[in-house]
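To start, the structure itself, in C-alpha cells.
Complex shown without one protein chain; remaining protein chains in place.
Letters A and B mark the chains in the order given here, with residues in each chain numbered from 1 onward.
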C-alpha cells in the first residue's frame, strides 16, 4: 500500500467521502420516463401523504365529558290515571347519566303490587287442572315468580298455577300505540360537551365562543340554519337518522348522537368545531330481533300505614340517546414527517430500478448502455466488457 | 464546456437519466450471501409485516353502544322479611346504565330509619363515661352522624356518645353467607352491542344475521356449543373468569365482559364477529384491599301519615358487570402499504452495505475487488488504483 489511496490511518479514512459513480444517459426517451415516474412518486408523497392524509402530523384521540339537560312537559289522558302531567323528573330515568340519557315515551303501569300469591298468566306451560301440575318451588326463567304448588282459578273457566310474586302480575300486553308521551317529540335537550386532546394540551367545548347567552336560550339545532346550536329537538334527532319519532316512541329504541371533533391543530383552534350526526343503534328490523325496541322495568316503592311495602311497577319504553364523541387531532411533528419522507425517498429508489430495467431490456441500444454501466469481475480478474 | 457532456441548457439536463455504475462480482460465495440476506429481508417484509401484521392496512378503533337486559327471579326466606320474591326491578340498581349493569346478590337492610338521635355503635372511639367525652358537633369521617354532646346507654352496660343521624343505625355486621340472592346465578342477561368503525363507515351488531328469533329466545352462551349467542347466564360469566359465583356473591365484585371486535374489512363483513371473554376486575386478594368486593348504599324513602320522612337503608352487595368493547379494524390503504414498502426497500439497501463489508474485509481477493470498486481522487487529481 502506498500513501495515496489506501487508508494510512483510520482518521484519514474517516474523512473520505464516498459517492457513487454515475452513468448519465442522455436520451430523451429514458429521461422523460425517469422524470415522469419520479413526478408520480413525488406527487404521491407531497399531494396524497402530506396534504390529503396530513402525514406530517402526529395524532391523538379525544377525551370527552358530556352532560345533558332535557326540557319539556307532556300531558297524558288515560282512563287509569286521568289527566296527568309528565315533567323531567318523571320521564328521565335515572335522573342523570354519563354521556347518555333516557326519555320515557311509553309505559305499562302495574300499580299496587304486593308480595303475595296470585294465579299465573295463562300460557300452555302455566295452565293446570290439578295441584299436581304445579311443581312447588319451580321458577320459570322468563316468569314472574315461584310456584306455590297449587292450581287456582285465573278466571272462572281457566285454572293456572299459583305464584308467589309481586301481585297483581304485570299484564302481558303490547304498549299503547300511539305512545302515551307522544308530546315527547317536542322535548329539547342541551348537550354540553367538553373535549381534550391530552397530547397537545388542547381543550374545547361544543358551546363555541361566538355563541352568546341570548342565542343559546332560543336556538334549536338545524343542520342548515343553526349547525352550531347545542340544543336539539328530539324529533329532529330522530328525523336526521331517517326514522319516525312516533313509530319509534311506541316500542322505544336507541339513538346515537355522534359528535365528531376532527381538528387540524396547525390551523387556528377556532377552526376545530364539532360535527353532529345521528344514527339509530338498535335494530328495528322485526327479523332476528328478540325484544325489539328498548325498555326496562323499574318500580316506585311505597309503604302503607301498617308498614307493609307495595310498589308500582313500570315497564318503561323509551328512547335512549347515547352521546358518542370521537375524532382525531393532528399537529405537525418531526417524527411522522421524516418517517414519511424517508419512506418516500426509498420509493424514489424504486424509480431507478424500474428505469434501469426498461433501459436495459427494451431500448434499442441496451448493450451500449449495459457496457458502460456494468463492470464484471470474477475471482480471476477483470472481465472485458468489450468481449461481451 | 462543449455540447456533448455538460448541460447546454437546463432543459437538456432535466432529461438526463442518471444511474449508478455497477460492479458485478461473479462469485458464488458473495452471490449466495447476497441473495440469502435479501431473501431474509423480503421474507420479513412480505411474511411478517404484510401478512401477519397486515402492514398494508389502515386501522380504526371501535365506537360502541351497549344495552343490557337481565331476566330472572329469586326467592329469599329470612326471618325479617319472610318469603320474598325479587325481580328485575328489585335487584338491578339503577334500572338502566350505559355499558354496565349491577345485580344485587346480598344486602344488609336497615328499615324504618328516621332523622333522630341514637347511641353510636360501640367502638374504642365512641364509648364514653360522661357527656364530656362526647364533643358536640364532632363528626367522624367514617361515622354515621354528628355527635350531640351527650353520653347515653347503648345497652345497659355500655355507654356511647349520642348521634344525630338516620336512626336506628346500620348494624356493623358481615353480609349473610351464603348470599341472600343465591338464585342470581341462574339469571340471564341479553347484551346487545352495536359497533361502528367510523373511518370505514362499517356498522355491525353482535346479534349476527344468521341468528333467528326462535334461537334467541332459547339460547344461552356457551363457548363451544353456542359461541354466538348474546345471552349469558351470570354463573357462566363468572365461571369463565375462573371464579365461583356463590363466593363472589357474598361480598360482591366487579366483572369485565370483554367484547373484542377484530375485523379485517378486506374480507367479507360477515367474517367480523365478536369474541367474548370474561375477567374479574376487582381484587379478591384480602391483602392490600380496603373494602373488598363491591357494595354501595342506597335508600328507599317513605312518608308516614304525619308527613314525616323515613327510609329503608340498603347496603347492597352485588356484582357489577362492565361491558368493555374494544378492537381494531383494518382495511387496505395505500399510505401504510407504501410506507412499509419504502421502509423495506431502505432495509434492502442495508444488505449491500453488509455484503460490501464482508467482501472487502474477509474475501481472499478483497484487494482485487476493491481496485475495481473504488476510484480515489483528491484535490490534486486521480490517485492510481494500480499503485495501491
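Here is the rule we use: a residue touches a chain if its C-beta (ideal position, glycine included) is under 8 Å from a C-beta of that chain, and two chains touch if they have at least 3 such contacts.
The shown structure was predicted, so the numbers you read here are calculated from the model rather than taken from an experiment.
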- Query: Among B:35, B:171 or B:366, which one is in touch with the chain left out?
  - Reply: B:35
- Message: Looking at the full complex, which residue from A:35, A:150, A:205 or A:280 touches the chain that isn't shown here?
- Response: A:205
- Item | chain A, residues in touch with the chain not shown (by the definition above) | 5, 12, 14-27, 61, 63, 65, 67, 69, 71-73, 75, 83-85, 87-90, 92, 94-98, 112, 183, 186, 188, 190, 192, 194, 196, 198, 203, 205, 207, 209, 211-213, 216-217, 300, 302, 304-305, 334-335, 338-346, 349, 365, 368-369, 372, 374-376, 378, 383-385, 387-388
- What residue numbers in chain B mark contact with the hidden partner chain? 1-2, 4-6, 18, 20-28, 30-35, 44, 48-49, 53, 55, 61, 93-94, 97-100, 102, 115, 137, 139, 141-146, 164-166, 254, 256, 258, 260, 279, 281-283, 287-291, 294, 296-299, 301-303, 305, 307, 311, 313, 320, 322, 324, 326, 339-340, 342-347, 349-350, 352, 355-356, 359, 372-379, 381-383
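Note that in this section only the chains that are shown with their structure count from here on.
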- Measure off the straight-line distance from the CA centroid of chain A to the CA centroid of chain B, and report it in whole Å. 17
